[in-house]
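All protein chains of the complex are present and in place, except for one that has been dropped.
Labels for the chains are A and B, by order of writing; each one numbers its residues from 1.
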Amino acid sequence: MRKPRLATMWLDGCSGCHMSLLDVDEGLLTIAAKAELVYSPLVDAREYPHDVDVAIVEGAVSSDEDLEKIRLVRERTRILVALGDCAITTNVTGLRNPLPLKSIFDRVYIDGSDVEKVHPTEGLPTLLKHAIPLHDVVKVDLHVPGCPPSAPLILHVLTELLDGRMPDLRGRRFG
Amino acid sequence: MSQQISVRIDNELYTATEGRTILQVAADNGRSIPTLCYLEGLSAPGSCRLCLVEVAGVGRLLPACTTPARSGMSVTTNSDALAHNRLMALELLFIERNHVCSVCVSNGHCELQSMAQRLGMTHVHLPYNFPRLPVDVSHPRFVLDHNRCILCSRCVRVCDEIEGAQVWDISARGINSMLVAELDRPWGEAQSCTSCGKCVQVCPTGALVEKGQAVEEMTKRNRIVTDLAVKRGART
Partner (left out) sequence: MPIRDDSAFDAVRHAGIAKLQPGRPRIAIGMGTCGTGNGAEGVFHAFDEAIGRRGLDVQLVQTGCFGFCAEEPLVNVWVPGEALVILHRVRPDQVGQILDGMTGRALPNGLILCKVEQWDHITARLDYGSGYTSVLPWDEVPFFKGQQKIVLRNCGLINPDDIEEYIAIGGYGSLRKVLRESTPEQVNEELKAARLRGRGGAGFSTGIKFEYLRKAKGDRKYLICNADEGDPGAYMNRNELESDPHSLLEGMAIGGYVTGARHGIIYVRAEYPLAVHRLNVAIAQAQEYGLLGDNILGCGFDFDIELVEGAGAFVCGEETALISSLEGRSGRSRPRPPYPAERGLFGHPTNINNVETWFNIPPIITRGPAWFRGIGSDASAGTKVFSLVGKVTNTGLVEMPLGTPLSRFVYDVGGGSMHGHAVKAVQTGGPSGGCIPHNMLDTPVDYEELGKLGSIMGSGGMVVMDEDNCMVDVARYFIEFTHAESCGRCTPCRVGLDKALRTLTRITKGQGREEDLAELDELGRMIRDTSLCGLGQSAPNSVLTALRHFRHEFEDHIRAKRCRAGVCGDLALAPCENSCPIHMNIPRFLQLYKENRLEDAFESVIMDNPLPASTGRVCQHPCESRCRRQTIDEPINMREVHRVIADHVLLSDRFDTMAANVVAKRKPATGKRIAVVGAGPAGLTASFYLALLGHDVVVHESHAEPGGMLRYALPGYRLPRNVLDREVEIIRRLGVQFVLNSRIGADISLADLESRFDAVFLSLGTWKETQVRLSGNDLAGVFGSLHFLEAEAHGRQTDLGDAAVIIGGGNSAIDCARTVIRKGLSATVIYRRERKDMPAIAEEADAAEEEGVKFIFLASPHRIVGEHGAVTAIEVTKTRLGAFDTSGRRRPIDTGEVQVVPCSAIILAVGESADGELAAASGLATKSSGMLDIDRYDLTTSRANVYAGGDYVAGASNVVTAMSYGKEAARSIDRHLTGEPRFETIFPAFTYDQAPPEPIPCARHHAHFLPPAVRAKSFEEAVSALRPDEAHAEASRCLRCDIRETVAHAVSRG
């Protein structure tokens, strides 16, 4: 029997959730024993592969690129896990949402710049009007709360999922 | 001497004093019905709609905080339909304004947040509104952050009913409702404010907080404020 295929994805977030994943410490060995890590910011694979069993996704959907990525993840993944508050509520990445995009760009690239005072136009993904939670765009199978979610919680979630059980996280915490 | 009545709540029979509300009778017997706007010792506005319960023989849902328990009443405080409505009401409070817990001084000590936990909320289905709202820092000791306000009106009531200053009110209508000091002036300029801080202590979220608190530091002691009123048997 093949091992479950695990992927992690980093959208608009601070990478703190991934750090917390690394904080699992020796638990990583348990995970490694149970799963094959097929895609992650932490591994070399360039394209998100087909036929993924579990994907944990950090961060909100903030740009057209994020949108494409999360749709691809959904298409190719059986169980999609929103990892951490940015993926669930937009959290810190959503702090910009009440503000018009232009005012944010002006603040950063015009007011905040000493040299070339222009908005970047090339090579950058286009920001959406709002950073939005994953479940606004795709079906999410499990929400793992926390900013970041604690290492033991992540380990618990992964162990359960990789053993074929859906953990019930209701009532743990929110926000 | 008030009469004693018997009331059935979730199939348990309780004896209660006539005139007590369903919410109070439940609380007296160690059963807590979810609520955010109600605070014992203050009048009940019946506005958050979390405490709605089913009463046998009544075709509609009734707010436990304002409905007096009556003899022979049979109350259900938790059914699938009630849980669904409660979760949805809570979702509406979350989408209405910007509740970013991780950067909030009340994170971990917030009644809205703990209610979400209690009701088993894992995420908010409805799209967020993300309104642009001001933060009033004009008061020397306190902050009013409209982003966190759920319009429960506890501050309005405590200021009116206990402090007697009547600084706060809610202006405008519908989704544009806003907490205002006096006739909509910066809090720091409100002449009637005694700076007693009662409103801050009863505020369930991080909307009214003390200055100088960092994330997760703001804890509140709402029962102290209303305790005397409860003891005096003030309006409920």
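As a working rule, a residue touches a chain if its C-beta (ideal position, glycine included) is under 8 Å from a C-beta of that chain, and two chains touch if they have at least 3 such contacts.
Everything numeric here is computed off the predicted structure, so don't read it as measured data.
Trainee: If you put the missing chain back into the full complex, which of the shown chains would it touch?
Mentor: B
Trainee: Among the options B:177, B:195 or B:213, which residue touches the chain absent from this view?
Mentor: Only one listed residue reaches the unshown chain, and that is B:177.
Trainee: Could you tell which one of B:96, B:161, B:182 or B:217 touches the chain left off the display?
Mentor: Considering the complete complex, B:96 is the one touching the chain left out.
Trainee: Among B:56, B:103, B:126 or B:224, choose the residue that contacts the chain missing from this document, as touch is defined above.
Mentor: Candidates B:56, B:103, B:126 or B:224; residue touching the omitted chain: B:126.
Trainee: Could you pull out which residues of subunit B are in touch with the chain that's been left out?
Mentor: Residues 44-49, 52, 60-61, 63, 66-68, 84-85, 88-89, 92-93, 95-96, 125-127, 129, 151, 169-170, 172-177 of subunit B touch the chain that is not shown.
Quick note on the criterion: only the chains that are shown with their structure count from here on.
Trainee: Can you list the subunit B residues touching subunit A in their complex?
Mentor: For subunit B paired with subunit A, touching residues are 98-103, 107, 110, 113, 116-118, 120-125, 127-128, 130-133.
Trainee: Under the touch definition given earlier, write down the residues of subunit A that touch subunit B in their complex.
Mentor: Per the stated touch rule, the residues are 82, 85, 88-92, 94-95, 97-99, 130, 132-133, 135-136, 140, 143, 145, 147, 169-175.
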